[in-house]
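Remarks on the structure that follows.
Missing here is one protein chain; the remaining ones are kept as they sit in the complex.
Take a look at chain A:
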Amino acid sequence: MAEDLVLDTAIRDWVLIPLSVVMVLIGILRYFVSKLMRSSPSPDAKIVKEGQVIIRARNLKAGANFIPLRSFRTRRLYFSNEENGLLHVPKGQGTNPQAQMFSDPNMAMDMMKKNLSMIIPQALTFAWVNFFFSGFVAAKIPFPLTQRFRSMLQNGIDLSTVDVSYVSSRSWYFLNLFGLRGLFSLILGDENAIDDTQRMMQMGGFGFDASKSLGAEKDGLDIIQHDWALPRFEQRAESVLRKLVK
């Protein structure tokens, strides 16, 4: 168990390096294809307005202590007024983002395209790895692992006595899957370095959920106690001037 297996260098030449190269190439290919397929997003006026309302409400929260009490109150009323306040979302009409997602054909198409462009290359590469590169030990991980990882990392190797540090090529595939972001940022420029992990996260998120954020901002505004900071400034100004004229 503790003895070291000597791995053939041919493994390195013909397994590890080609696998990495292939994944990098697929990533680059995917980037260019997505650039070609990207439809220019037509921003909805309502969504833009809601976004800006939220920014303004946040500014109000942040700077509330800098304006006089009356102005703050007027603004707060403007935002959270029960009848026509900007942040007020009437209970029935809060747009269900999911329903909206599927009813709007454009967005549904975009979602599908994004998902497909991610799933297909991943599935294909995985199948390819499994088919060609299974059944042998590919690499040795430099740190010791527990037995629990055996099923995950040693998939093609049917010997139960081999040390868990010796892994199959499937684990090299996963390592590349999560780790190539740095490389992509070098090749494609810093902004385009989205690798698969981030894309998987994007798959889960459902787009800008306006009604919830509006409600959250409204609650935040309602909570605030106004504490006019300006009198304090007067005293600070006094001390500043005192130092200046000394």
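In the analysis below, a contact is a pair of C-beta atoms (placed from the backbone, for glycine too) under 8 Å apart; a residue touches a chain by one contact, two chains touch by 3 or more; residues count from 1.
To be clear about the criterion, contacts and distances are computed from a predicted model.
> According to UniProt, what is the chain that's been left out of this complex called? Choose from "Serine palmitoyltransferase small subunit B", "Trifunctional enzyme subunit alpha, mitochondrial", "Aldehyde dehydrogenase" or "ER membrane protein complex subunit 2".
So the chain that does not appear here would be "ER membrane protein complex subunit 2", according to UniProt.
> Tell me which residue among A:24, A:67 or A:152 touches the hidden chain in the full complex.
A:67
> Across the whole complex, list the residues on chain A that are touched by the chain not included here.
43, 45, 48-49, 52-53, 55-56, 59-60, 62-64, 66-68, 71, 230-231, 233-238, 240-245
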